[in-house]
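Apart from one protein chain that is not included, each protein chain of the complex appears where it belongs.
And now, chain A:
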Amino acid sequence: MASSADRNPPPFPASEEPQPELSDMAEGDSDEGEDIFVSNSHPASVSRGVSQPEEPADLFSEEATTTAKPNGVHSDDDDLFAEAQADLSSDPSSDSTRKDLSSSSGPPSARSPAALQPTSLEQVPPLTKLLRNPQTPAGNHLHRHLRLPVPICHVLFLFKPKCLNCFGFRFCINVALCVAAGRRRGQGYFRCGCCCHQPRESRRWDECICGLQSIHQGVYFKALMFNSGCEVLCSHSPSFPRVLLQTSLPMFKSKAFTARRRFSDFLGLYEKLSAKQSLHGCIIPPPPEKSVVGMTKVKVGMDDPSSVEFVEKRRAALERYLQRIVSHPLLLQDPDVREFLERDDLPRAVNTQALSGAGFLKMITKASDAVSKMTIKMNESDTWFEDKFQEVDMEEQQLRKLHAVVDSLVNHRKELCMNTAVFAKSMAMLGNSEDNTALSRALSQLAEVEDKMEQLHQEQAGSDFFIFAELLADYIRLLGAVRGCFDQRVRAWQRWQEAQSTLQKKREAEAKLLWANKPDKLQQAKEEIAEWEAKVTQYERDFDRIGMTVRKEVLRFEKEKAKDFKSQIIKYLEAMLQSQQRLIKFWEAFLPEAKAIA
């Protein structure tokens, strides 16, 4: 990265930072993330004369544009730097480290723009000292410390980071360090935790030594995201789910933080995202549905197992919803998403209520859309879209059928569970009244085995539901969203065609005016024509853009789907496997008892 002269190393914010990382490590779960990533406001890089790349296009273009700079990367490096710092120093003792972070920050700090002055900031990671110390090779020290546990927050679902092709959490730290070190040495290279021992080569700053992805802001983020650079976790709390975010991405103010969110907030987020023009064509994951019955039961305060299950189901669904959102490179960039994850208090999303004005409006627009879809048939120049649409339709139908069958499986298993429990009790009573002692004991043992089987069946039913059935339900909804994308494209086409026909009309009007010779109105007509011409070009561009986006999105979606299905299926089968193995153990324990009957 030193290769690009116009890049100034980012101001090292560490000097002004508190030590959230430490507290996280020490206390395990710090909700109030303090600002590690001071340059959370990327506009901070304004000072470096770099613009914030907001357009989605950048994320997908693989060329390393030196101008479209990953401000993130820079601040990232240093921030991660700081964080690695924390890792390092927090280990021995929590308190002293606070003091350790002295303001002997690196050179960048001097250049910190005003924006990088966070509120509470005292120290600088001593690692800077280490790095500046020529005897300490950058890599070695850190390896030891990279085994530190990620700050664990009490959550129920942790998406484990994997070093997939040398990307991963460790990668971030190392990258940061190496980048920092390399930068100062006038070289640019990345090293990742896995291939840290590889020989150094000078590459462009934006290529990983693994040679895989060009580390360009968007792609870098993508890499991080797809490998749990950003983990989103929901902790369990009825009707007020808290969203816990653990991230190494620089754009968030802190590394790990929670926020309380209501269900309507999730719906509101979805509404906002769907309405955005810039995200048109993207497959926005839909949130779980409202359920009047379920929520009423919970609200009424009934403690029965079905309402517990309902809350758990909703929690898991919301968690998957957020995971999907943050694994989408575009959506993660979106300020609304960030606001959702970060802000302490969101304004109530009232427009998600069914009986609100916005709700009615939505219904009306949906109806009108359906009508227009039926009336205006798009002449498809590209058969890919039509074919894909058909495929998606068929698939959705089949998934629905499958979901119905899996539902019935879940019900039958629950029934089996109940029947087994009842049978176990009856068997126990039978064993009690048996007068042959050995047989009596055997029958009681049988009753116990059946009891354990009941538990097994219960767990299996849970796994059937939460893994298999919910996977199918999610994808049914997602396929609906995919269809929505196609519809958006059709609508863009319609808009374009309408604009074209309006333009045509205006031109005809102008011709008429010319013929009728009314110079005053002519001027206006000409202006209107110009305006509409511009619109036509704009809409055409939009349409093409949406087309491209939809194509890309669909391919990405399919890949993700295959991955998702595979991992969920494996999880489901492994759960079944385990339960069968336990079953074997139970019966093997029973067998000697049965043989002992005399």
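Please note the rule applied: a residue touches a chain if its C-beta (ideal position, glycine included) is under 8 Å from a C-beta of that chain, and two chains touch if they have at least 3 such contacts; residues count from 1.
Keep this in mind: contacts and distances are computed from a predicted model.
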## Note on the structure
Taking the list "Guanine nucleotide-binding protein subunit gamma", "Pyruvate dehydrogenase E1 component subunit alpha", "ATP synthase subunit delta', mitochondrial" or "Sorting nexin", the UniProt entry for the undisplayed chain gives the protein name "Sorting nexin"
### Query
Per the definition of touch given earlier, which of A:E271, A:E309, A:D369 or A:E391 contacts the omitted chain?
A:E391
## Note on the structure
Considering the complete complex, of A:M295, A:V308, A:M378 or A:L402, the missing chain is touched by A:L402
## Note on the structure
Touch with the missing chain holds, among A:E309, A:D336 or A:E558, for A:E558
### Contact partner of the left-out chain, one of A:L416, A:A481, A:A509 or A:I529
A:L416
### Chain not shown, touching residues in chain A
391, 394-395, 398-399, 401-402, 405-406, 408-409, 412-413, 415-416, 419-420, 422-423, 426-427, 429-430, 433-436, 438-439, 442-443, 446, 558-559, 561-562, 565-566, 569-570, 573-574, 576-577, 580-581, 583-584, 587-588, 590-591, 594-595, 597-598
